[in-house]
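A single protein chain has been removed from this complex, and every other one stays in its place.
Letters A, B and C mark the chains in the order given here, with residues in each chain numbered from 1 onward.
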Amino acid sequence: MYALKSVAGALGAGLIGFYLGIGGLGAVRALAGYDAWDTEMSITFGYVFGVIGWVMGAGMWGAWGREWFGLRTYDRKAPGWQRYFVFNTDHKVIGIQYLVTFIVVFLLGGLMAMLMRAELTHSGHQLFSNAQYNSIMGLHGIMMIAVAVAALVGGIGNYAVPLLIGAEDMAFPRLNALTYWLIPPVALTLLCTPLLGGIETGWTAYPPLSVLTNNAQILFDVAIITFGLTSILGGLNFVVTIIFMRAPGMTWGKLPIFVWAMFATAWIALLYTQGFAVSLLMVLLDRVAGMSWFDAANGGDPLLDQHVFWFYSHPAVYVMVLPGFGIALEMISHFSRKPLFAYRYAVGALLGILGLSGVVWAHHMFTSGMPNYLHGPFLVATELISIPTGLIFLCALGTIWMGRLWLTTPMLFALAVIFNFACGGVTGIFLADVPTDIHLQDSYFVVAHFHYTIMGGEIFALFGAIYYYFPKMTGRQYNERLGKIHFWWMFIGFNVTFFIMHWPGIQGMNRRIADFMSDLNTANLIVSLAGFFLGASFLVFVFNMVWSWIFGPAAERNPWRARTLDWQTDSPPPLENFPVPPVVRGHPYDYGVPGSVHALFPGRGAEEPPRPPSTFPGAAPAPAGGGGGGGGGG
Amino acid sequence: MALAGTAAHAPEHVVHDKAKMKLVGLWLFFFSESVLFGLLLSARFYLERINREEVDQLLGLGITCVLLLSSVTAFTAETAIEHDRRKLAGWMLVVTILLGTGFACGVGFEWGTAHFSKEQAFGSIFFTMTGIHAAHVISGIGLLVLTWFQLARGRFSGKDHWPVSGTVMYWHFVDVVWVFFYPALYLVK
Amino acid sequence: MKANVIAAVVFWAALTLVGEAFALSDLFPAVGSDQAKDFDHIFRFLLFLGIPVFTVAVSVIIFSLLQFRARGPEEDGPAMRGTGLPPRIWLAVTGCLAVGVMIYPGLTGLSKLQSTGSGFGWGDTDAEIVIKATGQRWFWSFEYVGQDVTVIGNGREVVLPVDASIKFEVNSIDVIHSLWVPAFRMKIDAIPGRTTFMTVKTIELGTFADQQSFRIQCAELCGLDHSAMESPVRVVTRAEYDDWLASQKSK
Partner (left out) sequence: MTDAFRNALRIGGLVAVVLAFVTVVEYVFAVNVDSDQVRFVGLALAAIAKSWLIVYFFMHVYRVWRAEAH
C-alpha cells in the first residue's frame, strides 16, 4: 500500500521529529541549568522539528533532500487513487489534494459557524461558556481564512494555470509538492488548539491579548507562520511559472484572465505574507523569550503589531478575491459565448489592485488611536481601490450583456460572485469612510461586509470553479440538477443570512461576543435559522461530488465548448498535459469572431480535439494546423 | 500531409530555460525575504525612533568586516568554479565557512556580554534582528558546508555549478541584510 | 439593442426606486449625540449613493438572465470587445464617484471630527466634563475628573448630563479594549501605554432601560468575558446630574 506507507511514514517521521525537538531542547536546557520542559518553548521546538520530519517522511527526503547531499533522488510512484496520498509532483494531483483538504477544512469551519449561530439564537447563554465560544469563533475565523487564502489559489490555481498557459507542469514541481505537504500539519495543529485551552484572540491575534492568553496561542502562531511559508513559496512558483512556462505564442496580451489574476495574486502573496509571519514572530518572541515588542511598560507598542499584521492581512483579502474575480470572468466569458468585455481594462484593474493593495492597510485601524495624520491618506487610498474594482464589474456586466447565456451551475456561481461582491463593495464604502467607520468598526456590519466579499466573492467562485473543472479533473460529469439545487439553496441561504446581519451591526451589536442585547433577539434568530439553512446546502454539494466522482457519466473532452487550452486536452489530462505542445495564435475569448483560432496542436492529425457541431453560425473552415481553439474553430 | 503545413515552427517539446527559472525564483525568494527584514527594520525605527542603547562599537565593526570579507571570498569561490578551478573554489568555500562561523560567534559573544535586557524595547529589537539574521547566517553556513561537501566529491564544473551559485547568492543576500542592520543597530544614536 | 437598453434602464430605475425607499426606512438605533446625527446623515447619504450602483449590477444580471439566455453553446454572441468609449465612460463615472465620496463625506467628515485635532482621538480636545475611562479585563472604570466620583464594574450606571460636551479619556491597563456607545455612534480603542480620547456632545435624554443603545461596551475582543464588558448609560438633565454626583460623593 503506497498510500498507507506514505502517510504512515510522514506521521512517524513527524512524531520522531517532534519528540527529538522536545528532547533536544530539554537536554540543552537541562545542561544550561533550567527545567528541561518549558511548555511553550518545548512545543515550538517540537513543532518545528515535527514539521520537518513530516515533510521529509512524506517523501521530500527521497525526492529532493537527497540531492542536497549529492545522492540520487527517486520519486514515489503510486497508481490510481493512491497517487493523492504520496509526495506527488504533478500539479494536477497537487491541485486536487489542495481542493479536497480545504473542502474538509471548510466543512469543519462551517460546522464551527453552525455552533456559533446556535449559541447566538437568543441572548444569554445557550450552549457554550464564553471560553468555549471564543475558541470556536477563533477556530472558525482562522480555518476559513486559510480556506479563502489557499483553496482557490492552491487548488484551482495549481490545477488550471499550467493547463491554461499550455505548460506541462509548474516551474518547480517539487517545491509545489512541498507547499501542499506543509498544509496537513498546519491543519492538525490548529485542530489541537482546544487541547491547550483554545485560542481566544480571534484570527487577528492582537497583542497584548495574544501575549497574555493561554498556551494554545503558541500552536496558532507556529501553525500560521508555516501556513504563510506555503503561501510565499506557492506565490513564487506561480510567478515563475507564468513568466517562463507559457506556450509559444502565448503573449501577455493573450493570457487568460484567470492567469492574470493568479499572477497578481502570486505577487501579493510573495510580497506581503511576511507581514503576518513577522507579527506572529514578535508575539511568539514576547511569549517564549519574554521580550517586550508589545509591552508598553517596557517601551513596546501594541499598535506596531496592528500595522505589521494589516500590512499583510489587507493585501490578503486580494489574495482571496482576485482569483475569484479571475475565474468568475473566465466562466462568464465562456458561458456567455462572448469575448471578455474590455479585457485590457480587466488586466489593468488586477494590476491596479495589486499596486494599491499595499497602501491601504491602516483602514482597519481608524478607531485604534493611531496618529491623526494617517487617517486622511488611508481613507483616500482605500476609496481609490474602488476604481479598479469597478472595472471588474464593467468587464463582467459588459460580457453578459447581449450574450448567449448558458446557465450551467458554474455560470450561476459566477454571476452570484458579481451580485454578492456588488453588495460587499457598496458596504465597503461605509467602512472606508472614517465618519461612518467609527460606529461600524468591530460591529456585525463588518462581519456581514466581509462575508459578502470573501464568501460571496471568493467561496462562490471556488464552488463555481469546482463544478467547472469537475469534468476535467475526474473525467466524469457531475449531476447538473443537484448542482443547480445546491446553487439556489446556497445563494438564498447566504443572502438572507448575511444581508440581515447588517442590521444588528448598525444597531450596535459588536463582533465576537457570545451574548448580545435582548432587543436584537429577532434579527439574530432569523440570521441563525438562515445560517443553518445555508449550512445544510453543502450536504447536497458533498453528495453530488462523491456520487458523481464514483458513478457519474464519462465527461467529454470539452463539455463546455470553451476555447481555452485546458479544455483542448483529454479529461482527465495525461501526465504531460498536452501530448502535442500547443502553439497559441489568437485571443482565448474570441467568441463570435469568424475564423479566429486560439491555439493549434501541430501535427496532431487524427487526434485533434473534437470540433463543435458544424451548425455553429459564423463557423470558419478548419485551420490547416488541425484542431485548435474549440468554440470558434469548427 | 496538409496538416503539417502550419506546424513548421512548433517544436515537438517546448524547452524551458530551467537555469533562468531557478535564478529568477531565487531572486523572488530574496524579494520576499527582504520584506521580512524590511519590516523588522521599520519596526525598529517605529519603536525607538533613532535612539539606541550603548553597544560594543568595535565588536560591531569587527563582525561587519568579517561578514563583508566572507562575501568577497564567496564571490571568489563562485568565480573560480565558473572558470573550472575547483580547487580554488573549494578553499574559498572553506574560508567563507570559517569567516561566517566567526561572524556567528561574534554575535553570540555580543549576546553574552550585552548589558541591556531583552525585556526592554531596544533589547527586544536587538536580539530579534540579530537573531533572525544569525539564523539566516547559520542556515547559509549549512548550505555552504553541503555545497563544499559535494564539490569535494567532484560534482561541479564550469558548466554545471548552480548549487554553488545559488548558495553564494544566498550568502551575499544575508550580507546585504547586515549592511542595513549594522547601522540601524550600532551606528545611529 | 436599443430596445434592450431602454428596457434595462427602466428596470434599473424601478429597482433603484425600491432600494431608495428601503433606505428611507428607520435603520438606526436611538440618537444620543450630535455625532450620531452626523453619522445617520452620512450613512443615509452613502446609502442613497450606493443603492443605484448596486442596482446597476443587479439589474444587468437579472435582465440578462431573463432576456439573453440560451439552451446551450450552439451560438456565439456578438463580438463586443469593449474598446473605445464605453470603458472610458465607466472609468470616468466610477472615478468621479470615488473621488466625490472621498471628499464628501470622507475628508470633510474627517476634518470635522478632528477639528482641533491633536493627540489620538476624535473631537475637540477640551470639554466641559472629562471622564477617565480605564479598561481592564473585563470591566470599565470611569473616573469623573475633578468630581471625586468613580464608577467601577459591569452593570453600574454611567450618568451623563444632556447638552454637554463630554470627553472620554480612554486608557487600558492590560490588553486592547474599545469604548463604544452605540447611541453616540462613537468608538475609540483603549491601548495600553497611550491615552486616546473621544469627545461627544449629548443632545437627547435616554436610558439603557428604554433604549439599549445607551450603553458603553467593549468592541475589541479582549478575551474570556469580552461579551459581558458593558455598562449602562443614562443621559439626564443637568439638575439630575448634579444630584447624582452629590449622591455618589456621599457614598
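We take it that a residue touches a chain if its C-beta (ideal position, glycine included) is under 8 Å from a C-beta of that chain, and two chains touch if they have at least 3 such contacts.
Note that this is a predicted model, so its numbers are computed, not measured.
Contacts of the undisplayed chain with the visible chains, over the whole complex, involve B.
Interface with the hidden chain, as seen from chain B, comprises residues 17, 19-20, 23-24, 27, 50, 57, 61, 64-65, 68-69, 71-72, 74-76, 79-80, 82-83, 85, 169, 172-173, 175-176, 179-180, 183, 187-189.
Convention: only the chains that are shown with their structure count from here on.
Because contacts link the chains only in sequence, without closing, their graph is best described as a line. Counting C-beta pairs in contact, the chain pair with the highest total is A-C. Note on chain placement: the centre of chain B and the centre of chain C lie 49 Å apart, centres being C-alpha means.
Counting partner chains per residue, chain A shows two or more touched chains at residues 300-301. Multi-chain contact residues, meaning those touching two or more other chains, do not occur anywhere in chain C.
In the complex of the two chains, the chain A residues touching chain C come out as 130-131, 133-134, 200-202, 204, 206-209, 212-213, 296-297, 300-303, 336-345, 367-372, 375-376, 379-380, 383-384, 386-387, 390-391, 393-395, 397-398, 400-407, 415, 418-419, 422-423, 426-427, 429-430, 432-436, 438-439, 441-443, 503, 506-508, 510-519, 560-561, 590-593, 612-613, 615-618, 631-632.
Those residues of chain B whose C-beta lies close enough to touch chain A in the complex are 1-7, 9-14, 16-17, 20-21, 24-25, 28-29, 31-33, 35-36, 39-40, 43, 46-48, 118-124, 127-128, 132, 146, 149-150, 153, 155.
In the complex of the two chains, the chain C residues touching chain A come out as 1, 4, 27-29, 38-39, 42-43, 46, 49-51, 53-54, 56-58, 60-61, 64-65, 68-83, 86-87, 90-91, 94-95, 97-99, 101-102, 105-107, 109-110, 112-114, 117-122, 170, 174-176, 178, 180, 182-183, 185-189, 191-194, 196, 212-213, 215, 217-228.
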